[in-house]
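Removed: one protein chain of the complex. Kept in place: all other protein chains.
The first chain written gets the first letter, and so on, giving A and B; residue counts start at 1 in each chain.
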Amino acid sequence: MIAVSAIRLTDLFAVVMLFGVYSLLTAALFMDLDAVDVAFTEAAVGAGVTTVLMLSSLHLTKRWEATPRRNPAVSLIVVGVTGAALVYAMLDAPLLGDPSDPVHQHVSPRYIEQGPTEVGVPNLVTAVLASYRGYDTFGETVVIFTAGLAVLLLLGVRDDPRKLRSGMDLVGDQVILRSVVKVLIPLILLYGLYVQFHGDFGAGGGFQAGVIFATGFILYELVFGEKVARAVVPPRWLHRLAAIGVLIYGGVGVYSMLAGKAFLDYSALAEDPIDGQHLGILLIELGVGIAVFSVVLLIFYAFSGRSRQQ
Amino acid sequence: MTVVLEYLSGLFLFAGALLCITGGVGLLRMPDFFSRVHASGVTETLATTLLLTGLLLQMDWSLDSVKVIMILALVLSIGPIATHAMAKATLHGGQRPLVFDGESAEKKAVEADRIERHAAGVVADDSAANRATGENKTEGETPSKP
Partner (left out) sequence: MSFGKARWNVRFSGWGFNGMLTFAIVAVLATMVLALIRNLFGPTEYDRMLAANSFGTKTVLLIALGGYALSWNSFLDVALLYALLNFVGTIAAMRFFEYGRSSDESEESEESEGPGEPGDRQNLNPQNVDPQNLSRSESSL
């Protein structure tokens, strides 16, 4: 119902609010399916960052949706055919949770039974994400980095100090808001650090922590204005930080290759393999967190730094 | 002791739930933005406190209860800030609260009546000779009105 009304409304501001609501319901659904890490990431990204980014792009474009000039029947046919093809391809796949699924026969029991002994980390999701499937996570981090690169190439971050606006507008001159936000931002950053390092035991990990950390700085820029925020975290640092995050991740892999084992095999990092796993997971989560934080903040800088050109 | 805690937490949960629904109904039924902010902001803060305290009383004392206390402190400090900021932004954006002036309502009614009588009086002055044209005028006017 929310999706239908989001499509039918032409007031894009209301649509952005509805998207926030929709992603929240999806996060609740994920939690009901016992996937807490995914719900965490969905809530962090969908409710916070996506809403903010969509609002900044609304700022750049028009607020009311223009009526489409072409006949929508063609696009409807294309979407329908593609959807039908996808559904047909999925008919052969086993049902969710089917015990005779090859994933549940061979791969999952190995992870579940031997995860705690081989990796030594209580949160199985982190163990799979960071250690068993570390190469996939490396690919995800590089994808995030590439997205940041694409935004930089397309939009660019304005670095001219004369053109930045200070925060004295209808949000920035509220005294109560500024005082409370000054106290709140360190707490948000502390919570981000907690999530980063708690990922081994509960829900958490690098992606969520990076997003929460970036949200703290986004709040700072929203309330205090661009001049101050860009003085605190200049965009050049963000360029370097994004690259450093990916480099840390890749560096761990290359180091283990230089030590004689396979790429991203953490047991090469210390004498005891379990300690090596712990150290390796710590380092790559750090790399992921730094990369996600800098890319999200960079995208926000790129969007919010532009005024409407007409 | 646990029976007392159970009943107490049940009471808190019940009261919090009722306040929550009241706030929601107020959000829908109030005529103006500022009254909606008041209805929703006040009730939702108190309802959150009652519901979270009820939840706290049902948990054993562990890290989870400390987290519930943290969530409570956060919502209590953030909620009024958000409603205050929203109300101030709305005021800055041009909305004005719906105001009921008790004493000058009569004046307004008298003023409106006077304007009506003046308009009717203008038409009635040239009535006798121009009644036909007046009727033609109204007939000609009504199809053009949307």
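Just so we're on the same page, a contact is a pair of C-beta atoms (placed from the backbone, for glycine too) under 8 Å apart; a residue touches a chain by one contact, two chains touch by 3 or more.
Computed from a predicted model, the values in this text were never measured in an experiment.
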**Prompt:** Among A:I188, A:V228 or A:L279, which residue is in touch with the absent chain?
**Reply:** A:I188
**Item:** Hidden partner chain, residues of chain B it touches
**Value:** 3, 6-7, 9-10, 13-14, 16-18, 20-21, 23-25, 27-28, 33, 36-37, 40, 44, 47-48, 51-52, 54-55, 58-59, 64, 67-68, 70-71, 74-75, 78-79, 81-83, 85-86, 89-95
**Message:** Touching the absent chain: which residues on chain A qualify?
**Reply:** 2, 5, 9, 11, 13-14, 16-18, 20-21, 24, 27-28, 31-32, 34, 36, 39-40, 43-44, 47-48, 51-52, 55-56, 58-59, 63-64, 163, 165-166, 168-171, 177, 181, 184, 188, 191, 195, 198, 202-204, 208, 212, 215, 218-219, 222-223, 307-310
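Methods note: only the chains that are shown with their structure count from here on.
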**Request:** Take the average of all CA coordinates in chain A, do the same for chain B, and state the distance between these two points in whole angstrom.
**Result:** 37
**Interface residues, chain A side, partner chain B - complex** = 170-171, 174, 176-177, 180, 184
**Item:** In the complex with chain A, residue positions of chain B that touch it
**Value:** 77-78, 81, 84-85, 88-89, 92-93
